[in-house]
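Of the protein chains in this complex, all but one are displayed in their positions.
Coming up: subunit A.
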Amino acid sequence: MAHAHKLEILRGLIKFKSNTQKIWGVLILLTIVTAVEVGLGIVKPEWSMIKVLGMKLLNWIFIILTVVKAYYITWDFMHMRDETKGLRRAVVWTSIFLILYLIFILLQEGGYVFNVYSDGFVKRDF
């Protein structure tokens, strides 16, 4: 197991000859993604300001790119790609389920408190 690395990323689109080569390939990928994020963050293009599902499109792009980065760090740097299905699912699915649940509850509640502040009787702008 320790020596049997799966050497392809992006569903086999890019295949590497050795594990070392794959590491550098993933570094390039992560660097490009980070550069795109920072570039978008500085430029803030007009088209990305539209609201999608209650949040700016730009923010959704950031979150998706972050998940992409997290995927490659976990799968290739932490070798999740080479672990058994059982271990992978025990770690990844548990975390993802609990985190999404927590985020949903807290953001929902935060939005509700915001509405109470703005439409209700609580005044805080003084």
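Keep this in mind: contacts are C-beta pairs under 8 Å (C-beta built on N, C-alpha and C of every residue); 3 or more make two chains touch, one makes a residue touch a chain; residues count from 1.
Just so we're on the same page, contacts and distances are computed from a predicted model.
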item	value
Record-based protein name (UniProt) of the chain missing from this complex, from "Heme exporter protein D", "Alginate O-acetyltransferase", "Cytochrome c oxidase subunit 3" or "ABC transporter permease"	"Cytochrome c oxidase subunit 3"
Residues of subunit A (touch criterion as defined above) contacting the omitted chain	1-3, 19-20, 23-24, 26-27, 30-31, 34-35, 37-38, 41-42, 49, 59, 62-63, 65-66, 69-70, 73-74, 76-79, 83-84, 86-87, 90-91, 94-95, 98-99, 102-103, 106-107, 109-111, 113-114, 117-118, 123-126
